[in-house]
Each structure stands twice: as C-alpha cells, then as structure tokens.
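For this depiction, one protein chain was excluded, whereas all remaining protein chains were kept in their positions.
Residue numbering begins at 1 within each chain, and the chains themselves are lettered A and B in the order written.
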Amino acid sequence: MIHRNCIQTLIVLFTTFAMLASSGARADIPDELYEALNLEKSVAPNVLYDAIVERYRDPAQGAGEGALSDLWEPIPFSMYLNPTEHYVPPELDFEVERSDCVACHESVTPGWVHSWKGSVHGNLDEIRKLDPTDSRFYKKDMINDVENNLRSMGLLEKDQPLNSVGCIDCHIGVGAEKGNHQADLKMPDAAACGQCHVKEFAERESERDTQNWPQGQWPAGRPSHALSYLANVDTAIWAGMEEREIAVGCTLCHTTQNTCGSCHSRHKFSAAEARKPEACSTCHNGVDHNEFENFMLSRHGAIYNSSGDQWDWELPLADAFEKGGQTAPTCQTCHMEYDGEYGHNVVRKVRWGFNPLPETAENINDEWYSDRLDSWITTCSQCHSERFARSYFDVIDKGTAQGIALVSQAREVMDGLYADGLLVGQTTNRPAPPHPDEDGPGGFFSFFFTKGNNPTAVDVEFAEMWEQHNMRHFKGLAHVNPGGFTYTDGWAKLVRSLARIRDADTQLREKAALKKRIEELEAK
Amino acid sequence: MIHRNCIQTLIVLFTTFAMLASSGARADIPDELYEALNLEKSVAPNVLYDAIVERYRDPAQGAGEGALSDLWEPIPFSMYLNPTEHYVPPELDFEVERSDCVACHESVTPGWVHSWKGSVHGNLDEIRKLDPTDSRFYKKDMINDVENNLRSMGLLEKDQPLNSVGCIDCHIGVGAEKGNHQADLKMPDAAACGQCHVKEFAERESERDTQNWPQGQWPAGRPSHALSYLANVDTAIWAGMEEREIAVGCTLCHTTQNTCGSCHSRHKFSAAEARKPEACSTCHNGVDHNEFENFMLSRHGAIYNSSGDQWDWELPLADAFEKGGQTAPTCQTCHMEYDGEYGHNVVRKVRWGFNPLPETAENINDEWYSDRLDSWITTCSQCHSERFARSYFDVIDKGTAQGIALVSQAREVMDGLYADGLLVGQTTNRPAPPHPDEDGPGGFFSFFFTKGNNPTAVDVEFAEMWEQHNMRHFKGLAHVNPGGFTYTDGWAKLVRSLARIRDADTQLREKAALKKRIEELEAK
Partner (left out) sequence: MIHRNCIQTLIVLFTTFAMLASSGARADIPDELYEALNLEKSVAPNVLYDAIVERYRDPAQGAGEGALSDLWEPIPFSMYLNPTEHYVPPELDFEVERSDCVACHESVTPGWVHSWKGSVHGNLDEIRKLDPTDSRFYKKDMINDVENNLRSMGLLEKDQPLNSVGCIDCHIGVGAEKGNHQADLKMPDAAACGQCHVKEFAERESERDTQNWPQGQWPAGRPSHALSYLANVDTAIWAGMEEREIAVGCTLCHTTQNTCGSCHSRHKFSAAEARKPEACSTCHNGVDHNEFENFMLSRHGAIYNSSGDQWDWELPLADAFEKGGQTAPTCQTCHMEYDGEYGHNVVRKVRWGFNPLPETAENINDEWYSDRLDSWITTCSQCHSERFARSYFDVIDKGTAQGIALVSQAREVMDGLYADGLLVGQTTNRPAPPHPDEDGPGGFFSFFFTKGNNPTAVDVEFAEMWEQHNMRHFKGLAHVNPGGFTYTDGWAKLVRSLARIRDADTQLREKAALKKRIEELEAK
C-alpha cells in the first residue's frame, strides 16, 4: 500500500520537476544558447566553440571597452583586467620551448609554478590512474571530453592522448612546442580556457541568453557574469570620474567576462576551492550585494562553518550530499543547480536581480517569474518540503516588495525637493557629475563624486537607500539571514534613511519658509 | 612543604567554588526548577517531564501567541516557527509505516535523509559498540538515560532496548509503528525532544527559573532562550507593524522556546556542531547583540580560529580542554558551564542581561550579582588566576557603567526636546506608532516604523544609542574584544550619537529662537 502512496506523493511533489524536465532543457548547456547562436544541439564541439568565441570577441556584442572607451584610458594595471584589449607582452624577445617555462619560472616566480605543480593540469596521468572510489574519478571523463574537443578542432590527432597541460598551452597556444616570449605571449581569456573546456565555456556564456527580463529591468543578458565587464565600462560615473585608480578598483570584480580566473584561482584552478563559498566572497560582499555575509550568518552558513571541514570537496557538486557528507547548501549548491543538474550558468533562476525594482514587484507572479520560482522550489526540495520552500519564498517576495515601498516613498520626497530646488546649495553650488553622467537626486554617482554641494547629505542617504539598503534587504531575505533584513541590515536601515530624508525635507522646507518671511519683512 | 602550600592555595582560591558547591546546586538541572515546579529532586523522569511539559504548553505561562495574538495573524511560513500553534499537516491522507518514511523521502527530500543517516539517531548500534577510547563513548550513557526515561513513561518495556530513532518517533510518536501522514503528522517542539532527553529539556526550561531579576529589569524568566518566543510576540512594534513578513523575520531567531532545532540543526542534530561558536552565530550577531563578532575577534576567538580544527569536538564539553586539545574557550565553554558542570541553562550567570541598564549598574555589587560574579570567576579560573579574572570583571562593570552614563545624558536631552515639542515636525506631523506601541523619543519602534516625521533622525540616533551601541559596548567588554568597546563599536559610537544628539538639540533650539524673533518682528 505504501508503495502506491509513495508514488502518489512523488507524483504530487514532482509535478513541477517533471514539467520542467520534459521541456528538454539541459542544466549544463541551456537551449537558449543554441537558439541564440542558431545552432543545432548536435553540433560538433569545434562548431559550438567557434560560434561562442565569435560572439564573445565581438565588440558589437559586448566585447572590449564599450561605448565609453574614450574615457577608459588604460592605466598600467589595466592589461591584467582586460588582457585582450590591453596586454602588452614583456620585452623578452627570445624563443622558449615547452619545458623552459617551468625550468626558468621555478626561480623567477616560484609561487606560480608550485600552484601549477599541484594542479590537475600538472598531473594528468595521476588523474588517469585514479580508482573509481576516488572522489576525483569524474575528472577522467573530463580529460576525455577535453581530448574530444581538441580532436574536433584538429589540435589533437585521433587516438592521440593529451600529454600535458603546461604554461605554453594557455600562454602561447594549445599544443605549441615553442614560441617567442614576447611576440607570442598572451594572457588567456575565458575563450582560451574554453578551447579545452567547451561545455563549461558554453554554460557560462549562456548567461547572456537566459537573462531576458520581461519588463526590461536590465539590458539583455545582464546582470550576469558573462557580461560583467560590459556593465563595468558602461557605468557612466566610473567612466567619467577623474580618479582612474578608484574606477579601475571597480573593475577588479567586473572581470568574470574576461577570465575564468575570478573563481578558479590561477595557477591551481582547483575545483574544490571554487566549490567553497569563499570563492565568491571577494566580489559578493559589502554594502550592496552582501550575499557572502548573509550566507555565512544564515543557518546554512552556520552548518557550513561548523561542519564543512568534514565534507568531501573533491566530489562533483551533484554527489556532495549523498556521497560527500554535505549537510547544508553552499552558494554553489543552489546557484549552479538547475533542475537537478549543475553548470556554470549561475543566473538561470534569477527573479529579482541585483536591485529589486518596482517593475519586478509588480510582475512577480507572472509566468517568467513563477517558472523560475518552480526551479527554485526544485532546488530547495532537495532538503525541504515543497510547502516549506514555497512559504519561505512568499516571505522573500513580500518582504522585498515592502522594502521597495519604502524606497518609493523616499524617491517621491527626493524628487519633490529636487523639483523645488530645495536641496542644500542646489541653486547656488551644485555642479553636474562628470560627463557622461547626469545630475539627479541621489544618483549612483553620489558614491564616487563630490564637488560643491553635489551630492548633498540626503542625496547620499537616498543613494544608499535605493542602491545598498534595498539590495541588502533582499539579499538578507533570500539567504535567510534574519538580521540581514530585519534589524542589522535591510528594513531598519531603510527605515532610518527614509526617516532622515523626511527629516531633511521638513527642515529644508521650514528653512525656505523662514527665509521667505525674512524677505517679506525686509521688503516692508 | 609544597604539598601543604598547595593545599593552602587551593583553599584560598577555591573558597568560592566550595561554597557554591556546598549549596547542593547541580549544574545540570538547577534547584530553582524543582522549587518552581514544587517537585522533589528524586522524582522519576516521567513525573519531572510531565510537570515541565504542563508549564511549557500553558498559555498562561508563556506558551502560544501571547497577549497580542490578535495582531499576529499567521502567514504561511508561521507554521514552521511555532508549529504547536500553526502547523497544518500536508494533505497526504494515507497510512505510513515506520520504514516507509526513509524509503519515500530518500527520493522526495534526500537532504533530510542523508543528514539523519549520519546522525546518532540513525546509528544507535554503532554508538553502543564504541570503545571507551572513542570520544563519543559518553553517548552510550545517554542512550541508557533515554531508555530509562522512556521506561518510566511506559514507552519501553523493562529491559527492552531502544531499537531505533526514526522519523516516525519524532513526527508521529515515540515508538509508533505506523500512522496517518496527514492526521497524525506533527512538527516536533522542544517537548517532543524532551521526551527522550528529559535532563536536557529540564535544563533549558530552568532558564525560566534562574532569571529572577532583583530590580525587575526584565519580566520573570527573561531574557532567556526558554521564553524567547514570548519575548517576540510581546514586542509591541513587531505585533503592530504592517509588514508581517519583516515582523516574522524577527521570529526567525525567537524560536528557541519552540524548538531545539535552533542550535541542533535538523536532521543530524550533531552535538559536535552545536559545540562550535558558529552554532550561535545566526542569532547572536549584528547591531545589538554582536557576541559572535566579539568572540571571533577576541584573543579567545583568534585561537579558536587558528587552532580549533585540531581540537576534538566529539568529546563532551567537560573533557574538551584536558582530553580534546582545546586551548581557548568558545561560547559554549563559558556559557553552558556552571560551577564546573555543563548544561543547557545558558543564562545562569547572567548579570547585565542583554541591555545594560542603570538599575543594574546601581546594584552591581549586591549579592545577587556578586554571587553570579563568583560563578564567573570559577569559569575563568579554569585558565586564568582569580585575580586576573576579577580585575577584568572590574573593567567590564565599570566600562559598562560608563557607557550607560552616556545613554542617560542623551536620554535627558531627548526627553527635553520631546517635552518642549521641538523634535522636527513634532507638532505638525508626528503620527503615533501602530497600536499597541506608544510614542516617545527614540522608542524601539524607531527601527521598524516610519511615517511623517516619526521617527526623526535624532529619534533613530537615540534608539541606536540605547539599544544598539550600549549593548555592543557591553558585549565588546564582556568578550574582551578591544575594538568592540573602545573604537570600532561601543564607546566611540556612543560618543558619536551623543554628540549628534546634542548638536541637534542646539540647532533645534536655535531654530526655535530664530523663529520666535521673526514672529516678534512680524508682530510689530
């Protein structure tokens, strides 16, 4: 009897899952990428790769320095942040052979070499000899995939194994035996990694195709890791501000478009490392998108922090709970999963985006959002009941909308003050932000630019409100960190900012009224 | 000769300890609980359990939704925060047998099942077979205790061993062989855990009895984990505020009254995990009670962070230093200890409470406080000399009183402004906070509510001062985090708030004076 009941239950609970699964979507490489590139899903790796690279390197589709490139005069360090555009090889005009790199750099920059020596790249044969019981056994298949990819590209003969992955393969060319240390040297971009790792490259590039906002809240394909550099160079104040070293500081995180090294630290490129929450921490922390802090302080994070050192991080994500002893999710567990499979499109279930907007709140029950909600429920249902998950998402959605409502009230006050010319110094000493940015109450430039009375104290307060407190409020809710949306961050900070803005509004209007009364007295 | 001297020393240093020990108090279950329940200490487990449960589930003694329950209209997620009041089983009306749960949920929600499989509950026989050298050997005795408890309740026959602890025991009933997945299903509360773990349940419930403030600083038995949900539903602004998802966010931490799962993450219920500081981190962090941050940045925390991974966390707390290699205290080492024994009453040595108040400062040398200080000295004396400990407590007590003095100065300014009607918009646009809260300068509602000019900027500033900076100041002192009470948090922030409040006081009074002069000019 139970058997029948169990099946019934499964039917009830897995309807969503089944429906999604039947759509034929594969978690690893989303259909949307094939559609966008007008490719059959059965194409050979080289065809897929060439199509992705063509888009990846096309300035008309987001490569390069963007529409404001004249303002992004490179500084010396820029060559490491967008090497494709700015890298200049060192003046070392001599020939090197494959084995020379390590031989010489072992003395020059030993840290690189040690990392590589401890990497899979430096130990292909060790991987090939692994026993099926080894957690890293799945990497054998990855090597086979890489070999197949290279064969389809003509970079490896049929039946020829990949002997090694050394410095030269990435910095001069896959399979190269020698090259010139100046003329041929390059800093690898994501496409360089993608030549061997076609599937992973395709997955990450598919972020462009799945971020298709129904209300146009963001430009096509954004926000995403795949177009994060474009987002960087497109930001008006970062392009326009005078202090180029600070602007380039922002770029330090906006490099995921240009490199795989943002998550996979060179030169070990450890998958185990990239599976840990700390791999995300350098960029996903702080005043606006504080996912890392929220996770770490959530119950999920508390379990990771207290027990994570006993989990087997060498296993692929899909096996981590069943075989690896994992008992709580990490960033990767939830954000790299889609319908039960794991891949490098990390934004596929995004519903609110970075900055929760009224347009999203108003449409959050529409199909685009509810489909993604269903995918989230599948994720959470690995450990929680569907009902538990749905009821908590209800908290997320309503709580986020409540935060947005405070921002809207503040915006009205700020717009009123700006329209009435009542911001401090507004009529006497409010220079515009640098081109191409434009003035407005509490614009994003308020964090990076200050001149005369622009921004004023309430401009900054409002900028913090809509851009930082509002985002942290949502991130606290979404990561189940109670203090992150009630008290420490989020709601209480939104309340404080709104109170300060209303306070300023009253005082500025009182001052204007007093001034008028004095003028009237003087006029008598 | 040394032997005699050593004994002399021991006599000197251990007077306190001996005096306390001779009172007959047992660290595990405090006398106060027996007295409160009018029980002999020799009563059988079932008698003790029944008496505790009766109180635990009595709405007149803190159970349920409290006096403001009409305002706490449950949202869907509420059923997981107070299941006793709000849980509705899923519509799955069929019979299940003991073995069905795992068989089915292994597919439906595998995360649960894996955690349980790795738990003591899922491995009773493995525990029974442990060698005395195993760190978990003490759990054998715990199983014996559980069996004795169940026998006294008639849930286990004499000599009948406990075969297993499966889903059904907690979610339908201890020892049940089958049940209906809808009619019989329940979400376990602390009393459900307490049926097997009577001692631990009694310990945690005893927090109601030992929190008896001599100056009535808090209601009887509070603040405590045992009545944390009552504290939550009794909070006027949380009950009254419009945004129910934010209010329920506060509840996310205020669940220790309702469940043991706040510290013992389901479904592994790992004691080792619960012994680590991170187990406390989700709730004890942030703008008000930042114990976790203070510990982690203290020298104690620095040692934990750098060496804790080499300590044996499977050992009971009492053996952690001697056998487990522990070299610095954790939250649990200090707060679960009382006179050398460890238990689940975590507030037994509380002297200042959450929020340091003038009433406490004025009486800190009275007997109630000095007895608790003696207990602290016993705690610290495990590693520090008594004199070291006492001299540092002197820093805590005097430093805390210094912080309170700043708050009192600010309160005077705020009361003056409020009495004179001078807060921004006070006479024109200061709506009352939602019922049942009441208006006042810088009330607790200032963090959660904003309408018109209530709260004003200085209201929020003062609320942060008395409720957040003051608490963090004390917590920094108590956890020996230098920056936590001098500079980063605490004192410097109290100074800043007081400076801002005085600044506003002067400016608001200057403005009123100017306005009056204009009125006088106009009247001419």
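Throughout what follows, contacts are C-beta pairs under 8 Å (C-beta built on N, C-alpha and C of every residue); 3 or more make two chains touch, one makes a residue touch a chain.
This is a predicted model, so every value here is computed, not measured.
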Which one touches the absent chain: B:Glu40, B:Asp309 or B:Glu367?
-> B:Asp309
Those residues of chain A which, in the complete complex, touch the missing chain = 75-77, 79-80, 90, 92, 94-97, 100, 103-104, 107-112, 114-115, 118, 181, 243-246, 248-250, 252-253, 265, 268, 270, 272-273, 276, 278-279, 281-283, 285-288, 309, 424-425, 429, 446-450, 452-453, 455-457, 459-460, 511, 514-515, 518, 521-522
By the contact definition given up top, give the residues of chain B that touch the hidden chain.
-> 1-2, 5-6, 8-10, 12-14, 296-299, 301-303, 305-307, 309, 321-322, 325-328, 381-385, 387-388, 390-392, 394-395, 398-399, 402, 406, 477, 480-483, 485-488, 491-492, 495-496, 498-500, 502-504, 506-507, 510, 514, 517-518, 521
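Here, only the chains that are shown with their structure count from here on.
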What is the distance, in whole Å, between the centres of chain A and chain B, each centre taken as the mean of its C-alpha atoms?
-> 36
